[in-house]
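Structure below; questions to follow.
Note that this complex is displayed minus one protein chain, with the remaining chains in position.
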Amino acid sequence: MPDNLITYRECIKQAIREALLGDERVFMMGEDVGRYGGAFAVSKNLLQEFGPERIMDTPLSEAGFVGAGIGAALGGMRPIVEIMTVNFSLLALDQIANNAATLLHMSGGQFNVPLVIRMSAGIGRQLAAQHSHSWEPLFAHLPGLRVLSAGTHEDARYMLAPALLDPDPVIIFEYTSLLNLENKLPENTGSIDISKAKVRREGKDISIITYGTGVYKSLEAATELAASGIDAEVVDLRILRPLDEETIIASVAETHRALIVEDASKSVSISSEVSARIMERCFYELDAPVKRLCGAEVPIPYPKHLEDAAVPQPAQIVSSIKNILQHA
Amino acid sequence: MPDNLITYRECIKQAIREALLGDERVFMMGEDVGRYGGAFAVSKNLLQEFGPERIMDTPLSEAGFVGAGIGAALGGMRPIVEIMTVNFSLLALDQIANNAATLLHMSGGQFNVPLVIRMSAGIGRQLAAQHSHSWEPLFAHLPGLRVLSAGTHEDARYMLAPALLDPDPVIIFEYTSLLNLENKLPENTGSIDISKAKVRREGKDISIITYGTGVYKSLEAATELAASGIDAEVVDLRILRPLDEETIIASVAETHRALIVEDASKSVSISSEVSARIMERCFYELDAPVKRLCGAEVPIPYPKHLEDAAVPQPAQIVSSIKNILQHA
Amino acid sequence: MAQEPATAKPLTREQAQKLLYQMVLIRKFEEMSAEMYTKTKIRGFLHLYIGEEAVAVGVMQSLGTEDNVLCTYREHGHALVRGLDPKIIMAEMYGKQEGCSRGRGGSMHLFDAKTRFYGGNAIVAGHLAMAVGMALADKKMKRNGLTCCFFGEGAIAEGAFHEAMNLAALWQVPVLFVCENNFYAMGTALRYTHAQTDLTLKGAAYGIASAAVDGMDLLAVMQAADTASDTVRNTGKPYLLVCNTYRFRAHSMFDAELYREKSEVEEWKKRDPIPGFYNYLMLQQLLTADDFKAMEIQAENEVQEAVDFAETCSWEPVEELTKYTYSENAS
Partner (left out) sequence: MAQEPATAKPLTREQAQKLLYQMVLIRKFEEMSAEMYTKTKIRGFLHLYIGEEAVAVGVMQSLGTEDNVLCTYREHGHALVRGLDPKIIMAEMYGKQEGCSRGRGGSMHLFDAKTRFYGGNAIVAGHLAMAVGMALADKKMKRNGLTCCFFGEGAIAEGAFHEAMNLAALWQVPVLFVCENNFYAMGTALRYTHAQTDLTLKGAAYGIASAAVDGMDLLAVMQAADTASDTVRNTGKPYLLVCNTYRFRAHSMFDAELYREKSEVEEWKKRDPIPGFYNYLMLQQLLTADDFKAMEIQAENEVQEAVDFAETCSWEPVEELTKYTYSENAS
């Protein structure tokens, strides 16, 4: 890679290596993370470097190994559990919702669960209905969880460390379609505040509020809009639960307009929540109704043209924004 | 019971009996539906009446028997699968999301899944964190499902029949805290349109939009408000997916104000979705920002006073509405 | 019922009486709980262990303080034997903040960090994989403890059981799986829950050593549990111990018991572990009738004190509702 260009995959891998090197309580487990090298080659060679105690291949047993991760966290370890893709996460959702998310409160503060669960997510590789889910909204509904979404190289590289320091369960969504993408890492990051959203581009005409694969798509759209003289701000939510409401409100209070963009299907989504919060906090500041550009309400089909049609594309972001600005 | 008063429990039971009598493809299965008589005595004596082929006790295997229900539906039966309470439903969520909800689309229209899943839901019986979930929002996010909420005796009695006629998977939420409640059934119901919300009380000052246990609570609040000269409309969503947007919009277009009430915790909830839709469709008609009164973002604790504090109560509905009207 | 098992471990008078006392205390504590339930002091679900006392007492005596214990929602007995003060258990069941879970959990969710008592878990079979993970942590951290996980025979039908057993066996971690087979999962009898009703055969499917024992016979349970715990400690591998027992009471307070004959319950009551062990101790001259009287009075007093304590305890302020949803909210 020329200069300081780095792939999103390499960002995740470096984050994991750093975590394993920095704390011997950290270990990683999941399906095919070891001998196979990770379903998406994220953990390639880590088994060789750290050995089978730190990089544990598990059988196909999502509920089992997530539950074991919770137990290991209770027992003083700092497990990184990889669910190969979000599509298999429902098998472990009872463990996550009923154990990881509730134990601290239910035990009156006695038992916290310092567990990190990483999952590949997102659509865009023609994997069809059962392998293309965007289930961020399901996790973001559950009290007791912290839910992160790594929509940029920066977050892929630097979110894991603070997640591991969090005494409570943290879910990290990573995006398969970004894995091969190269980008620069910002200088001097190294510590990320995982309670804060981040303005990825400042602008004064409208706030594009997004996360995950929506971030680069929105930045692309913003660049195109700039050519038409429209100055869009791009807010990367990053933390889907608990939402950083202040950053959202601050942005919309400045721009007076908002478009929320996400791949997940529209009903009962992150976008719904963001829209409702803007309604509650910024109603009198709005120059136009907040709009949502979300995934279609459909199981994702296999062919490229239908898959593309199922989630927002930069061109739609551009046209939606032009539309909002024309009518306001 | 005097006159035509009937308990919510009896409503459900009659609905099930009617279904079993009316179509021999219908059978019911679930944990303890037979010999035990149903965890909440809903199906008491049905085993005696219909025999073990039609009322099947299953082992503790939520994923297994829900999956089997999907298979039986594919095989031409019309299964009513009871998940004892919503709290165990995550164990079957993969089956529901990846099989029941996607098969029709994924197979290009070849395989529909005429399955009905009933679940007891809601809080109010001091069952603590793992047994007090309000997970309607999780199900309402999933394309391919129809999600119903029986917040009244009428719906407990008459929703099942149209659900069984639906060629696609239907999830019905029933509310444990209502089981012993007696009420009259409206005359001449008998057929319910499960694509439509229902205005349970007409009013012109504000729309209370709600579902589930929120319905009777909101009606109670509306009665109290009427005493203060406030005329609140109560919209029972009933169908949480796909939402009947038109009824919501029509109501808010008349009242120009809305409060959304639900027991589920606030973030990424049904209320979020309803608020976002009102934003999109009624922004210019609103006299005040839409507010949400939802469950607290917390695992539900056991003691009565904390449990009560965790979900909206009629008094809060009243004060929230007074607040909205004062500030508008 | 007073037959001596093959190789009873020689008991001192003190040990013997302590064990009997534990069973009596559970019995009295739960009888009082039922009473307090009807007086609406206790609410929610209440699952009584009456009849099954020999299992908790017999297994728990084989454990040490460094071991972890996980139970189901039917865990008052286990909590008592593990050493939780009856006062804080009763306060918990009242929902008072002096309770062992701050009143947040109630009967189904007793937790206590000091005694490594990890609940009180109310999703059937939901704690089995956690137990495997706790044992994994012990193994990784080279600590000596084992993890003891109690569950009902109904739990074995859940996929969670299968995954936990396979992982424990694959990873070779020290978990003692204790199946409390009381022959019913709510109203569903063993034969309607499992195609294969010999539950020890389940172990073989994972290459896990298994044994079954008469769970109404305290000495038999003790011996089987000692063997099981020793095996887990010596091999570092999991073990499945099936204790065949019976609950004399309803599943919970909402159970009309339509699914079993009264006569069946009466048959099992003849095998009540308390008179069983009582008779044995009398025969061995390790107990007098007066000892037992005193024991009953002591247990009744302890239970009454627990109730008195719970009555005086306080409600958590509503303002603290969301405290401990996340750790940063901790004071």
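When the chains are written out, they are named A, B and C in that same order, and each has its own residue count from 1.
Going forward, contacts are C-beta pairs under 8 Å (C-beta built on N, C-alpha and C of every residue); 3 or more make two chains touch, one makes a residue touch a chain.
Just so it is clear, the structure is predicted and the values come from calculations on it, not from any experiment.
*Asks:* For the full complex, can you list every visible chain touched by the one that's not shown?
*Replies:* A, B, C
*Asks:* Of the residues B:43, B:95 or B:247, I need the one that contacts the missing chain.
*Replies:* Within the whole complex, the residue contacting the unshown chain is B:95.
*Asks:* Just name the one of B:107, B:180, B:228 or B:319 that touches the chain not displayed here.
*Replies:* Candidates B:107, B:180, B:228 or B:319; residue touching the omitted chain: B:107.
*Asks:* So which of B:20, B:55 or B:72 would be touching the chain we can't see?
*Replies:* B:72
*Asks:* For the full complex, which residue in A:8, A:88 or A:135 touches the chain that was left out?
*Replies:* A:88
*Asks:* Where the complex has a chain not shown, which of A:11, A:72 or A:129 is the residue touching it?
*Replies:* A:129
*Asks:* Suppose we count only contacts with the excluded chain; which residues of chain A make the list?
*Replies:* Where chain A meets the chain not shown: residues 31-32, 34-37, 39-41, 44, 57, 59-64, 87-88, 91, 125-131, 296-299, 301-306, 309-310.
*Asks:* Contact with the hidden chain only, please: which chain C residues?
*Replies:* 157-163, 165-166, 169-170, 192-196, 201-202, 204-208
*Asks:* Over the whole complex, note the residues of chain B touching the chain we left out.
*Replies:* Chain B touches the missing chain through residues 27, 53, 58-59, 61, 63-77, 79, 94-95, 98-99, 103-112, 143-144, 146, 166-168, 242.
As a convention for this text, only the chains that are shown with their structure count from here on.
*Asks:* Among the chains here, which has the CA centroid at the largest distance from chain B's centroid?
*Replies:* Centroid comparison gives C as the farthest chain from chain B.
*Asks:* So which chain ends up in the middle if you average the CA atoms?
*Replies:* Most central by this criterion: B.
*Asks:* Distance between chain A and chain B based on Cα centroids, please, to the nearest Å.
*Replies:* A distance of 30 Å separates the two centres.
*Asks:* Going by the touch rule set out above, which residues of chain B reach two or more other chains?
*Replies:* Touching at least two other chains: 87-88, 91, 128-130, 297-299, 301.
*Asks:* Among the residues of chain C, pick out those that touch two or more other chains and give their numbers.
*Replies:* 103-105, 109, 121, 123, 126, 159-160, 325
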